[in-house]
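Only a single protein chain was left out; the remaining protein chains are all shown in position.
Chain naming follows the written order as A and B, and within any one chain the residues start at number 1.
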Amino acid sequence: MSSETVVRVIVSGILNGGVYALAAMGLSIQYGVARVLNLSHGEFIMVAAWLTWTFFTRLEINPLISVAITAPFFLGIGFLIHRTLFTTLKNKAPSPAAFEGNSLLVAFGLLYIVQNIALLIWGGLPRTYVWLSGGVNILGVQFSLNSVIALAVALALGVAFYVFVSRSRPGKAIRAAAEDPATAGLMGININRVLPLCFGLGALLAGIAGVLLSMCYPVSTSMGLNYTVIALIVVALGGLGSIPGSFIGGFILGIVGSIVAQLESTLVMVSFYAILMILLVARPKGLLGKS
Amino acid sequence: MSILEGQGVTKYFGGLAAVSNVDFHIGQGEILGLIGPNGAGKTTLFNLISAAFPISSGEMRFKGHKLNGLKPHKICRLGIARTFQETKVFANMSALQNVLVGAFFGTPTHISGTDAAGEATQVLEFVGLPAMSMTPVKDLTLVNQKRTEVARALATKPELLLLDELMAGLTPTEVSESMELVTRIRDRGITILMVEHVMKAIMGICGRVMVLHNGEKIAEGTPQEIAANKKVIEIYLGVETHAGN
Partner (left out) sequence: MDISKFTSRKFLLVAGLVLAILVFLATFPIYGSNSAVGVWIIIMMYVILTVSWVMFSGSTGYMSLAVAAFFGIGAYTAAFLYPRTPGPLLPLPAVIIAGGLVSFIFALLVGLVTLRLKGMYFAIFTFGLSVLLYHIMVFYELQIQGFRGQRLTPITNQTAFYIVLVILVLTVLAAYLIRRSRLGLAMQSIGESEDAAAHMGVNTTMVKVITFAISAFFMGAAGAALAPKWGYIDPTVAFNMFYSFMPVLMAVFGGMRELYGPVVGAVIFAYTERALRLRFPYQYMLAFGIVLILIIIFLPGGLTGLVPKLQDKLRGVIARLRKGGQSEQHVNT
């Protein structure tokens, strides 16, 4: 394998890994705090990708500005969805286990709602757009500028979010709410605001992931499912509910996927699944997870 | 002859020792009481015996069998049954169905449907619940739910029965009835280990009492010896106010 290939594999591994990490952290915070396993997560990524495409091709708004638009939009949508659907579900659920089961199914329904709204708006064909596709030279290898920018943004936002959750005061409140919602409520944390907010944060991360993806890959309405599964695998690998685990797990899968893609591109998902299976057998609590 | 003994039983949750280096033994046919303030490790010890979670270190033997590493259903089939502090009945099933689960699955030998139904009815009568056997258990009163739990455990034909706070939340009359039930169970040849906060029950029916505090065993003896024990009185300030509750 030439050194050029190695550099290419590593860089695309980090790029994909960054997107996976963002998506997985989003899913992780939704499950960790709001206890919703959001099976429709990938569909939000897909919608964000389509929105970016529409902004660029119809309104000539460049993707980086799209990030600034999609982020608050998805935050709001996520907040609303949780406030309406999942909060109602929570109040009616006879037990936490029943809530988790029901919210899983509601998310499944949401999958089909979001996916088909997207199909009605944008149709079933894949599309791309071209933005900043000029070449950039890194370590002797040519890369398109858009993927480099996407990589940089993914890394920056991923690290920023990770730091936010682990070090900042709001981050501590979020983690407290995840650990023990009742006690957190007693300590003055407004659970009714934190839970939907965290769900919205998860959607926000999905949105950003979608924007970045659209910069480097074609957009299609069927792309969501793959990303949901990848995010699920990363979250399970890193430990259900562990944000650091999702962060690291995302990059690990990104690099592994990149290597596997070099050898046999159709087996990338299979390799992820194999890793998941091995880990579930060997270490059921995940890499860093809480039980 | 000890039916159950433990040496150096320890359980860590993270860095905290919920049970620390506890030695204990229960003689066949006795009723051993297990008391201690909240958080002393009593239910944890139960959970270790019934294998609800694994032991961190130490050894436990039941009739000579090592218990370490066995799963809960195996422990049940060996002859140890239990009730739960939070009354884990099968809420939407009837009392009869609850007990049938124990009758079918709690023993290593195969049993026919008719025999199981017969045994279940018998044991429901024994605990005083024949008339309500068809109602969903969630619609029963607390004391009847607890009785269902006991009946279910008895249907597994245990030699050792672990009762976790059976009297909690019961009226004084119900407490006396339950005390009488426990004695009748012992009279059938079943050894009993009971966690209790209701001192009337401990004093009334236990042959021996063990006291846990912060995961360690701090005293052991007859109820009278324990009641007079200075250490126990110290940690249990106000135990008199709880007696008979």
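Methods note: a residue touches a chain if its C-beta (ideal position, glycine included) is under 8 Å from a C-beta of that chain, and two chains touch if they have at least 3 such contacts.
Fair warning: this is a prediction, and the values are worked out from it, not measured in the lab.
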item	value
Option touching the unshown chain, where B:Thr107, B:Gln145, B:Thr191 or B:Asn229 are the choices	B:Thr107
Full-complex contact with the absent chain, from A:Val11, A:Ala24 or A:Leu39	A:Leu39
Per the touch definition above, residue among A:Leu132, A:Ala176, A:Ile191 or A:Val229 touching the missing chain	A:Val229
Chain not shown, touching residues in chain B	50, 52, 71-73, 75-77, 81-82, 84, 88-93, 97, 100-102, 104-107, 113, 152-153, 155-156
Missing-chain contacts mapped onto chain A	31, 37, 39, 85, 88-89, 92, 97, 100-102, 104-106, 108-113, 115-117, 119-120, 225-226, 228-229, 232-233, 235-236, 240, 264, 266-270, 273, 276-277, 280-281, 284
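Assume only the chains that are shown with their structure count from here on.
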item	value
Chain centre separation (chain A, chain B; CA means) in Å	47
